[in-house]
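Only one protein chain is missing from this complex, and each of the others stays in its spot.
For clarity, chains are labelled A, B, C and D in written order, and residue numbers in each chain start from 1.
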Amino acid sequence: MAQVIDVVAEATHGVPRRERTARARDTAFAWALLAPAFLVLVAFTHYPVISSVLASTEERGGDRGFANYERMINDPVFWKVVVNNIWFALGTVPTSMALAILMAVWVNGKLKGRGFVRLAYFTPTILPMVAVASIWLFFYSPGIGPIDQLLTWVGLPTRNWLGDPSTAMPALMVMMIWKLAGFFMIFYLAGLQSLSPELEEASTLEGASRWYHFRRVTFPLLAPTTLFVFVVAVTDAFKIIDHLFIMTSGGPNNATNLLLYYIYDTAFTFFDPGYAGALTLALVVILGVVAVVQFGVLERRVHYR
Amino acid sequence: MTTATSPFARGLETVGAWLLGLLWLFPLVYALWASVHHRDAATRLDLTAPLTFDNFVTVWNGAPFDRYYLNTILLVCGILAGQLVLGTLAAYAFARFDFAGKNIAFALVLVQLMITPDILISENYSTMARLELVDTIPAIGLPYIASAFGIFLLRQTFKSMPIELDEAAEIEGCSRLGRLWRVYVPLAKPTLVAYGLVSVSTHWNNFLWPLVITNSVEARPLTVGLSIYNGTESGIDWTLMSAATVIVVAPLLVAFLLFQRQFVQSFMRAGIR
Amino acid sequence: LSACSGGGEDGGGGDGPVDLTMYYPIAVGGPLQEVVDDLVAQCETELGDVSVEAVYAGSYADTMTKAQTASRSGDGPDLAVLLTTDLYTLTDNDLILPLDELDDDLSWTEEQFFPGFLAGGQAEGQLWSLPFQRSTIVQYYNKELFEQAGLDPEAPPTTWEELATTAAALQEAGVAEYGIEIPSTQFGNWMLQAMAIQSGVEDTAGVDGMVEYLGDDGTIEAMDWWLDLTESGVMPSGTTEWASTPEDFLQGRTAMMWHTTGNLTNVRTNASFEFGVSMLPANTEPGSPTGGGNLYVFDTGDDARQQAAYEFSRCLTEPERAAQWSMDSGYVATGPAAWETDTMATYAEEFPQATVARDQLEVAQGETTSHENQRVAQAINDAIAAVLTGSGDADSVFTGLQEEIDQILAPYAQ
Amino acid sequence: MSDVELRAVVKTFPDPGAGETTVLHGIDIRAGSGQFVVLLGPSGCGKSTSLRIVAGLESATSGDVLIEGVRVNEVPAAKRHIAMVFQNYALYPHLTVLENIVFGLRVRKVPKAEREAKARDAAERVGLEAYLKRRPSQLSGGQRQRTALARALVSDAKVVLMDEPLSNLDARLRHQMRVELRELQRSLGLTVLYVTHDQVEAMTMADHVVVMRDGNVAQAASPVDLYTDPADAGVAAFIGSPPMNLLPGRLDEAGLRLAGDGAGLPIPTAVATHGLADGRLTVGVRPESLALTDDAAAPLAGTVRLSEILGAETLLTVDLAPGEQVVARLPGIVRVADGAHVRLAVAHDDVRYFDHTSGRRLAGADDDPAPLERTGNAR
Partner (left out) sequence: MSDVELRAVVKTFPDPGAGETTVLHGIDIRAGSGQFVVLLGPSGCGKSTSLRIVAGLESATSGDVLIEGVRVNEVPAAKRHIAMVFQNYALYPHLTVLENIVFGLRVRKVPKAEREAKARDAAERVGLEAYLKRRPSQLSGGQRQRTALARALVSDAKVVLMDEPLSNLDARLRHQMRVELRELQRSLGLTVLYVTHDQVEAMTMADHVVVMRDGNVAQAASPVDLYTDPADAGVAAFIGSPPMNLLPGRLDEAGLRLAGDGAGLPIPTAVATHGLADGRLTVGVRPESLALTDDAAAPLAGTVRLSEILGAETLLTVDLAPGEQVVARLPGIVRVADGAHVRLAVAHDDVRYFDHTSGRRLAGADDDPAPLERTGNAR
């Protein structure tokens, strides 16, 4: 990514000789630390990605070319799922992160029944996604689902939540927020543990409200966690598709279809590995660009210690 | 800690936290409820409906769950162990060393975060076939043991640790690996436990890859047993699905209750000023 | 085509038993693994020198994924139960063998199976698979609700008009929230095909892997009718979920539903009321597509194994076992001989609903099967959803759909 | 009006293994409005804990905390309007020095111009003008401490708690800060509770000193009274640097015998009348009350074990008998060889007498009027 260039440049000039030898030692050691992980990563991620991207340049008949990419550019479903995905990310990421922090702060404090609430928040992470999807499918069932029952009870009209393109996506977003907020909460909770309680004492003494303390001290100090959660949340918004298999299959009429689900369909339902490879590359590029932006903008502002 | 919040606001917060908690718990509660009711009561939310454990009996007999438990436990333990070792080592490199190619390497790790292994199953299946590992538990776990998620998480954690402690240990003659083991790992315990729970939950519930790469009961995890009750051509039977879900997740709930204290142990900066 | 020459060798030949792998999905709820294992064991004994590992492989889609993935690594199954509609996908990817290569005389199949089912395995003038777990769409109705609404529980609607009026009557009587549910997700294309058949559209099963009926007037009429049902309120508006429709029926939320016969056992065990099963109503004529899965023999390049796989699949589809499988799973027994077995006869007597599907076969067409089948199905489903959710009228959407499909299939046009 | 009071405060911590550990055993501390009260006491005696209880960061297990006469046990820290310099600074690592200093002002929505001015003023007082943009991690230890100090200085709180706020500063800066703080405290009328280990700070800054020991208040008095009239041997031994020498003594016919081969002291009238059963007592002699002498009748004699030249004075550690040492503080640079035999004169009036078992000051000794005090140029 972008910083790479700096690193290479930095490695070769402007550094005193002795620091360079220390750096060489560090380099050897660091790569030794990375080696086992990279062995696995290369074998089970990089190599398959490359080979599937290579497959995308293979055309029916055995020639090489960019037909799959041309096709992608002209594929309305591709653009639809990309746009869907962007909305999906916008709809789920900020809300689930905000909720996650709120939950973490709550269950980190002196709440009554803290252990129970913590468990409650964490259950979405424990439940298998397929089961979750089935349960939510029931929740959203028009008429019999608890949501509609509640609406009937308070006298509001019921809806066909998943059958209506205008509500299907928001309905899935709500479910995803439910799923992710508790998941991220765990990391915020762990992050909160690394903050020195003295800082809260100091700001309390200065009369800071909890909100002020949170805004000015806790949140900035949680920045490493936030960066992590943010990157993961965005990639997850593009990655989690299990629910689609059970709930909407991307319908109605692609209203809830997402890029990865489309890739999956293309590869395993439509048996079109070439086009799937092209779509995969698109996914990696989109997420890569987003990640570079996230790192470029945020890593600099993150205060690590 | 005493804070600026009034008892009233405190109370309000408690209520809020609980309401949210109940809301969050609702799907699980529903699953529990459905699992002990007859099918016709399950979707009617009739609170007076009679209880039954038939669903559990049916589900339990529908698949060799005992074997599946064993396989799953072996699987998640193996994956977790691998992830912790590989992730800790790699994260340490990223967090504490300045080395040539660092950013490239990190970008390459992040690629894995962006690709779900599910779409790479064809290629990974071939690799496993070449390694002659198809239909074994290691084959299920191997692609996951280098986790970008874990590496990234631990990198963030290690980077936030007070460098003073690293220095103190270095002075005392602790090697780089020694410091990782004696300083970073213990201090990262809340994060490691959180990560462990998440990792175990994830792989406990992973379905597609295990299904594809295994054929025999001897290697298959719980979720394969669960899958029989999920969204089929004939529609979902929520009671059986719920019973199966409960059977699958019960150990996870227990694990969470056991371990949750571990990531609320604050002593972080007490040794430094 | 990589299929090797002649399948002359008989009965697996060679020395020692042949080890085979078979993938199968479980597409109807319940623990059917044991039943499969039992059938497999029977055939192992019968054939003597084969040993088969029957691998449960998830849903149909999962099974397809697994079969495909494993085959690409040269580690694929020898035989598998897969959707009949995946036929062209499998042939286009050179994954399966035509049975003609394994058996010079396939005339036995015509005796053993209903022609409607057998058709699903035929393409390019060859037979590629043996019917195994087959279904059609039938109409389930709740007799109690019929009675409560003052309707004759033994006279389910047989035409579209009747269906609409009956549904409306049921709804007006307040006995159920909806008169009828026809699910439009997942297998919506299947439902649409049924309506198209009923409207007199021909060749809905496709011709040589090409699909051409979607722009037909009958198809558009069918779609309009479907939309009318949702708009008139006798059916939920928007799309209706495949997976939760049976539940609605069992709950009495809907008095009737169209669903697969594969659901028969499920409804039978879980319905707390008397229910009836009838053939689908007719618009201009009655009719329904078939569905479900066949047994395919995979091209493993190993003659002995391929031969053994063929023998084995033949054994599994024998009338006795077809009858047993039908009774245990709820699928339709695949041929007359199966229906004539003693056990099946008793069963049909006890549970006459089971025979409706069989009877309907006479007016059945094969399920739409084409090249790029899933993509085509997906396109059809999207179009159905588009119409049902009001983002276009049936005429323009389906005209567009046919064009889209023509484009998808263009590379296969001869 | 901003007096602070702890009444019978007990503090118990949970202790791993031991169940609980009580670190404050019912202490009473009072700082009148505008008073500068110093808490003094050995490490671990409960000083920081007391401050934290006043601040509301720790709740008293029992007893009352009063501010302006109102019981505030239940008032949260944020509402007590107290400023504090933490012993371990508690700086916000992600904020610059300037931001750390103005943190509280921003909380209180002080206008930007005003808070910048205040912060700059405080930074100047502590000599940090050049470091305002730095993060704490880029500061030296002393600079961090000064940041913490500046942060407390800018607050408008009328009650300020300081926990060893100058411990990491050099002598010159410390001297300067001492004067500065004292002036500020006086001009603003602040009530200050101040923990220090520095005798000079305690003596020069305090209106009142509270000596703590093992979670109790050993003595509370003005600095001079504390020095001249220690309530018991423990306090006496704690005040002064080096502290008072405590020597075992025996009354016999000839007089008061001390360890070693010195001549001993005449029996003070007050003590003689006190009626000590076994004639044993503890004699306290401040190092500065000792002087080298050639007089053979000197009360103390022994061999020099260590001589430490401090520049302005010299500390002589003399072995009187095995296990019995006195430290003498001699003005200027005095060179005496280790092992030399010396005799020490004692300024009689400066001697204090304590019960040899309880450590209590012997009542009679109080008769002597302010004996260490004198006027004029003694040197």
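Keep this in mind: a residue touches a chain if its C-beta (ideal position, glycine included) is under 8 Å from a C-beta of that chain, and two chains touch if they have at least 3 such contacts.
Fair warning: this is a prediction, and the values are worked out from it, not measured in the lab.
Which of B:A91, B:L187 or B:I228 touches the hidden chain is settled by the complete complex: it is B:L187. Within the complete assembly, D:K133 is the residue of D:R71, D:K133, D:R280 or D:H341 that touches the hidden chain.
In the full complex, the hidden chain is touched by chain B at residues 162, 164-165, 167-176, 178, 182-183, 186-187, 189, 267-273.
Within the complete assembly, residues 13, 15-17, 40-44, 47-49, 87-88, 127, 133-135, 138-143, 146, 163-164, 167-175, 179, 197-200, 203-204, 223-224, 227-228, 237-243, 286-288, 291-293, 306, 308-313, 315, 329-336, 345, 372-379 of chain D touch the chain that is not shown.
Please note the rule applied: only the chains that are shown with their structure count from here on.
Interface comparison, A-B versus B-C: the higher count of C-beta contacts falls to A-B. If you average the CA atoms of chain A and of chain C, the two centres end up 38 Å from each other.
Chain B and chain D have Cα centroids lying 55 Å from one another. For chain D, the set of residues touching two or more other chains reads 56-57, 76-79, 88. In chain A, 134, 137-138, 141, 144, 196, 198, 201, 204, 207-209, 245-246, 305 are the positions where the chain touches two or more neighbouring chains simultaneously.
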